[in-house]
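The complex is shown incomplete by one protein chain, all other protein chains being positioned as in the whole.
Then we have chain A:
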Amino acid sequence: MEQPIELACIIDDDSIYVNLVKKIIEIKKLSRNLIIFKNGKEALDYFRPILENMNQDKLPDIIFLDLNMPVMDGWEFLGEFFKIKNSFNKKITLYVVSSSIDPRDLERAKSFNMVTDYLIKPIELKKFEKIFDQEVA
């Protein structure tokens, strides 16, 4: 059995989707830990103090970011996250995950350097496993 990654992060307001992904990660043992935020602001509120204390171990290895969320949506999060990202060295893989099939959303997501890929919901189980495998390798 491969070593799972240490910490994964989901930023999404769809609780059903989040529960399902949580289950997949548990069943397939893809990550040791998982943190979940309902929107971009909650995630930023978590990341900021960590960065101030330079406690990089608490940063996730992988982030799944939804686009349409209340309070602070995925785009705003990307903008804010980009500003603070340079202050740490840890490599973070970020996937934009959305049910939007609007090509303009896809274009826009790819214009961010830190976005590894744009995944359209639903994500297949096999795709999930592949993404985590790549992360470990």
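We take it that contacts are C-beta pairs under 8 Å (C-beta built on N, C-alpha and C of every residue); 3 or more make two chains touch, one makes a residue touch a chain; residues count from 1.
By definition in this document, contacts and distances are computed from a predicted model.
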Pick, from "histidine kinase", "Glutamate synthase alpha subunit C-terminal domain-containing protein", "Xanthine dehydrogenase family protein molybdopterin-binding subunit" or "NADH-quinone oxidoreductase subunit NuoE", the protein name that UniProt gives for the chain of this complex that is not shown.
-> "histidine kinase"
List the chain A residues touching the unshown chain?
-> 14, 16-17, 19-20, 23-24, 27, 38, 68, 70-71, 98-102, 121-125
